[in-house]
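One structure is given here, and the rest of the page talks about it.
What you see is the complex with one protein chain gone and the rest in place.
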Amino acid sequence: MNTTTTQPSGAGTGSPANEMRRGSLPNHFPAMLLASCAAVVAGILLAFSSFGFLLWGLLTAVAYVVIIATASARVEGGRKAKDRLVTAVVYGCFLVAMLPLVSVLWTVLRNGIVRFDGYFLSVSMSGVLPSMDAGGVYHAIVGTLAITGMATLISVPIGVMTAIYLVEYAEGRLKRIIIFFVDVMTGIPSIVAGLFVVALWMILFGPGETNGAAGAIALSVLMIPVVVRSSEEMLRLVPQDLREASYALGVPKWRTITRVVLPTSAGGLTTGIMLAIARVIGETAPLILTTGSSATAINWNLFDGQMMNLPVFIYSQVRMGGAVNYERAWAAALTLILVVMLLFFLARIIGRMFAPKTR
Amino acid sequence: MTTTDAPEAAPPPTGKRRIGDVAFAGLARGSGLLILLILAGVAAFLVIQAWPSLTANTANFLASTEWDPNVREEPAFGVAALAFGTVLAAAIALLLATPVAIGIALFIVFYAPRRIASVLGYLVDLLAAIPSVVYGLWGIGFLAPELVPVYQAMVRYLGWIPLFSGPASTSARTMLTAGVVLAVMILPIITAMSRDVFQQTPQGHREAALAMGATRWEMIRLAVLPFGKSGVIGGAMLGLGRALGETMAVAMILSPALIVSWDLLQSGNQTIAAHIALQYPEATGYGVSALIAAGLVLFAITLIVNMAARYVVSRGSKES
Partner (left out) sequence: MAKRIDVSGLNVYYGDFKAVEDVSMTIEPRSVTAFIGSSGCGKSTFLRTLNRMHEVTQGARVEGKVLLDDLDIYGADVDPVMVRTEVGMVFQKANPFPTMSIYDNVIAGARLNSKRMSKSEADDLVEQSLRGANLWEEVKDRLGKPGAGLSGGQQQRLCIARATAVKPSVLLMDEPCSALDPISTLAIEDLIHQLKENYTIVIVTHNMQQAARVSDRTAFFNLSAPGKPGKLIEMGETNQMFTRPEQKETENYITGRFG
C-alpha cells in the first residue's frame, strides 16, 4: 500500500497501475461459495444424520463468512476483506430478523389450522368445560369487534381533531407542550393504561367492576397518540397552495379544512387509522385488567359485565395449560393474526391508492 | 409551522360563518387539551389509588423484594426484585436487538437492491404487527422447547461465565428466553429509526468518502455512522422504553420468582408489567392498590427513558 513521502505528489512506492490490477475475486465468487458451503454443510449434517434447518443455516453462514474473509484477505487485501465481511454480516442481520417472522407465522399457521374451522369461529365457550373437545371463539370475536370499535369511535375524533389543531391552528408554547405530551403518551406501557382505567373505575363504580367499555377506554389511551401522529403527518402533506386557493375564494377556514384539507388527505388518514386499529386490536395486558378473563358467553353489551376478546382468550387458554386449551389458543392466534394482517394489507393498499402523485 | 390565518381580505364573514369558525377551532383546541387532561388523569388516578397501600405498607416499597399485600392488615411489599427484573429483561433485549437492527437498517439502505428495498423494509415492519400475546404463545409453545438443548450446551461450555451458570432450566422459561422474544419485538422500532437517519446522510458526505477511495464499509464508517449516531441511540432508547413496559411475552414465558438473580439460564426473576398481569386477578385486600403502585414505578421509568430518547433524537436532528 502507499507509504507517505514528503515529496509533494509522490504516488507512493510500487506501481499504482499494478496495485489497481491487484487480484480481485470473480463477480460470481460469493454466490458460488455460498452454494457450495450450503451443499457441503448439508452433506456433512446428513452424513451424521443430525440435519436441522437452523443448524444448517447457521453453519453455512459461519463457513461462508470465514472462507470469504480469508479468500478476500489473501487475494484482495485487508480493506476489501473487511468490506466483504461487513457485507456478509449485514445480509446475515436481515436474515436473522426474518427467522422469527417466518417462524411465528409458520408455527401459528401449522398449530392453529388444527382447530381453525367454521365451527370454531361460530360458537362460544358457553357451557363448555375447559378440557372438553368443543367450543370456539365467536364470543371473543364479538368482544374484540365491540371493544376495538368503541375505542376507534373515541380515538379517531379526538386524534384527528388534535392533529388539525396542531397543523392548522396551534402556535407557540401550547403547540410544543401538546406535541411533547403526545410523544410521552406514545410511550405509555399498555399495562399502565389498563391500570389507569382500573383506578378510574374504582372511583366511579367501586372495586371489581369489569366491562367492555373499560377496555375500550384503556385501548383509546394507547390509540389516540398513534392517530394524532399519523394524521398530523398526513395533514402536513396537503400543499399550502390548496388552502390559500380556498381562502382566496372567500371560504372560511373551518370549511376549507372540512371541504379541502380533509378530503385531500382522506386516504392517508384512513391508512393511519387502520394501522392504529391493527396496533391496538392485539393488545392484551390492559384488557386482562379491565374486561375480565373468564367470560364464556356472547356479550354484545359493552356496559354490562365481562367481555371476552381474542387476545385475552389466547392468554387465558394458555393459563389453563391443557392440550385442548393450547389448540384453542393457537387457533385463536391464527384468527387474530389474520385480522391484523388483513388490516395491515388494506392499509397499505389504501395508502398506495391515495398516495400523492410525486411524478 | 406557518399556519395561515383566515385572510383579512376575505369578504366580511356573516355571523353564522363566524360561529362555525369559532366552534371548529374550539373543538380542535379542546381535543388537544383533552389529551393533556387524559395524561394528567392517568398520573393522578394512579397516585390516588396507589396511596392507601403505600401508606399502609410495613415494608420499604423501593427496597423490599417481598410481595404480600393481599391482606387487610399490615401489608408488606416492595418493587426491588421487580424493578431489577424489568431492567434486566429490557437490557438483554436491547443488547441483542441493537446490533442486528443497525445491520438491517444498513442492509435496507445501502446493500439491498433498490427495487426491492422497500418491500424488505416492509417485511421487517411486519414484525411489529404481530400482537404481543402471539409472541408469548410462540415463545412458550415453540421457542422455549427449542432452546432447552441450546441452554444445556451453554451451561456446559460457557457455564464458567457467571451469567450462564447452571443448572439450566429444563423448560427454558427463563430470563434469556424472555429477553430474546423482547428483542424480536423491539427490533422493528430500532430498525425504523436507524433507517430514517441513515437515509438522511447527505449525498455529499457519502460521495466525498467514495471519491477518496473508500470501500462501501469505509464510506459507512466515515460518513454514515457518525451522522446517524444520535438517531440510532434515540431509536435504541425508544426500543428500551417498549421493552420495559412489555407485559405479555414475559408473563407467558417466564417462570417467575421474586428474587434478584443474575442467572439468565435458570428460572426466576419477574418484571413489573408481567407481575401486574399475573397478580391482578387474584388481588385482594391492598393487592390492587399495591399493583397500581408498582405500575406507577413502571410509568415513571418508561417516562424518563422515553423523554431522554426524544431529547437525544431532537438534539441529533438539530445538529445536522
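Think of it as A and B in the order they're written, each chain with its own count starting at 1.
Basically, a contact is a pair of C-beta atoms (placed from the backbone, for glycine too) under 8 Å apart; a residue touches a chain by one contact, two chains touch by 3 or more.
Since the structure is predicted, the reported quantities are computational estimates derived from the model, not experimental observations.
Check B:E74, B:E146 or B:E207 against the missing chain and you find that the one touching it is B:E207. Although one chain is not displayed, subunit A still touches it through residues 1-4, 6, 8-12, 16-17, 19-24, 76, 78-80.
Across the interface with the omitted chain, subunit B contributes residues 114, 202, 204-215, 218, 222-223, 226-227, 320.
Just so we're on the same page, only the chains that are shown with their structure count from here on.
With centres defined as mean CA coordinates, subunit B is found 13 Å away from subunit A.
Contact residues of subunit B toward subunit A in the complex are 2-7, 10-11, 13, 17-18, 20-21, 23-25, 27-32, 34-36, 38-39, 41-42, 45-46, 48-49, 99-104, 106-108, 111-112, 120, 122-124, 126-127, 129-138, 140-143, 146, 184, 187, 191, 215-218, 220, 238, 241-242, 244-248, 251-252, 273, 276-277, 280-281, 288, 291-292, 295, 298-299, 302-303, 305-307, 310. Chain contact summary for the complex, subunit A toward subunit B: residues 54, 79-80, 82-83, 86-87, 89-94, 96-98, 100-101, 103-104, 107-108, 111, 157-159, 161-162, 164-171, 174, 177-178, 180-193, 195-196, 198-200, 202-203, 207, 221, 224-225, 228, 240, 243-244, 247-248, 250, 252-255, 257-258, 278-279, 281-285, 288-289, 293, 311, 314-315, 318, 326, 329-330, 333, 336-337, 340-341, 344, 348.
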